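The structure appears right after this line, and notes come after that.
Only one protein chain is missing; all other protein chains are in place.
Letters A, B and C name the chains as they come in the text, with residue numbers starting at 1 for each one.
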Amino acid sequence: MEIVEIIKVVVAGIICWLNFVLIDTYFGLPEKPGVLGAKTIGEKIRDIGGNIHGGYFMGNIVCSPDASAGTLLASIMSYLMGVEGGIIAALLVWIGNRLCADPGYAGTIGALTITAIIYLLSPIIEAKYFIAGMVLAIFTIQGFEHKYASILLGKIAKKMNRGE
Amino acid sequence: MEVLPLISGICCILGGIGVILHTNPINKIIMFALLEVGMIGLIVSSYYLDIAIISSLCEPICTIILLLGYLKYITTIKKKKKYGRDLPVLSK
Amino acid sequence: MDIVEIIIGVIALLMAIRIFLTRSRARKLLYLCCLSFCISALIALYVDSPMGGIVAITYFVCSTLSSNAIAYTIEQAKDIE
Partner (left out) sequence: MGDIAILYLTSLIISLIVALILKLPLIPKEKPVRFSFQTSIIFPTPILALGIEAIFRNLFGNYIVLAVFAGLFGALLSKYSDKLFGEP
């Protein structure tokens, strides 16, 4: 039975990865550093041999709650409260975004889309596996190997016409 | 054997050692943030949820006060060095 | 002991050790961000009631504010020196 659970976690992780990377790239995170702190992280990533636009992406995730935070918090609230929890999470993520001097398009739209996906997939994959999947997805970008992750993010940004 | 108290305890111990061992002030503040992470985890693991909300609201405020003090310290050192370079005129 | 909690716990342990060992200041912030994702998920899985969700959201937003301030200060300190 453990094998089935691990397969569910991996599939949920792939869905969450596609969700937050595509939404963040579409709303222009790799294009420019939104706040001053993201600039220094991007230049640091460039110094160790990565891509500068991937570095801006990582810095913007650290400095304000974007679609990654929206995905995690909406899956937590929909595990605890059902569909209404996702809407409450979208409201609170918008307030957090405005506190960090960010327009807040990416966070709320990411939260609403993951709520819809969890509601559609709930007979097959429960919301508990999406939490672990989101942690696994953020681990592959922020925690595993910064150089290659930033090169991959830069290629995706170039393909979607955001940044160079 | 639960997972949350175990991870929080390890974070507290590592943060406490790191605050002593690192020498750069920014590194000390980052290690202090790691210690606060473990502290909030330990509070939640004994179900004191209201205290957890209050302490996680107060955490960025105390970090910002420490950082303001650090910036003031750097600026003071810079000004004193410039003033010290001008001083030898008096000592001649 | 659930398989979901074990996966998140292993990732959190790895991140705590990597924060302690990395030398660069800017890369420590990236690992700290990943650690706060893990702790926020663990809080929600441990408490298992709507109040736990409120605690998780409050904790995550406030830790983001704190790391925003630290990154801003690194840039300012580089400017002054």
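Basically, a contact is a pair of C-beta atoms (placed from the backbone, for glycine too) under 8 Å apart; a residue touches a chain by one contact, two chains touch by 3 or more.
Since the model is a prediction, treat every value here as computed from it, not as a measurement.
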_Neighbouring shown chains of the undisplayed chain, as defined at the top_ = A
_Residue among A:Leu18, A:Ile48, A:Leu91 or A:Ala116 that touches the chain left out of view_ = A:Leu91
*At which residues does subunit A meet the chain that is not included here?*
27-28, 81, 84, 87-88, 90-92, 94, 98-99, 101, 103-105, 108, 112
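The rule is short, and it goes like this: only the chains that are shown with their structure count from here on.
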*In whole angstrom, how far does the Cα centroid of subunit A sit from the Cα centroid of subunit C?*
14
_Interchain centroid distance [CA atoms averaged], subunit A/subunit B, Å_ = 27
_In subunit C, residues with contacts to at least two other chains_ = 8, 29, 38, 52, 65, 67, 70, 74, 76
_Two or more other chains touching the same residue: where does that happen in subunit B?_
none
*Inside the complex, what are the residues of subunit C that reach subunit B?*
1, 5-6, 8-9, 12-13, 16-17, 19-20, 25, 28-29, 32, 35-36, 38-39, 42-43, 46-47, 51-52, 54-55, 58-59, 62-63, 65-67, 69-70, 73-74, 76-77, 80-81
*In their complex, what parts of subunit A are in touch with subunit C?*
2, 5-6, 9, 35-41, 44, 58-59, 61-65, 68-69, 72-73, 76-77, 79-81, 85, 89, 92-93, 95-96, 99-100, 128-129, 131-132, 134-136, 138-139, 142-143, 146
_With touch defined as at the start, can you tell me which subunit C residues reach subunit A in the complex?_
3-4, 7-8, 11, 14-15, 18, 24, 26-27, 29-31, 33-34, 37-38, 40-41, 44-45, 48-50, 52-53, 56-57, 60-61, 64-65, 67-68, 70-72, 74-76, 78
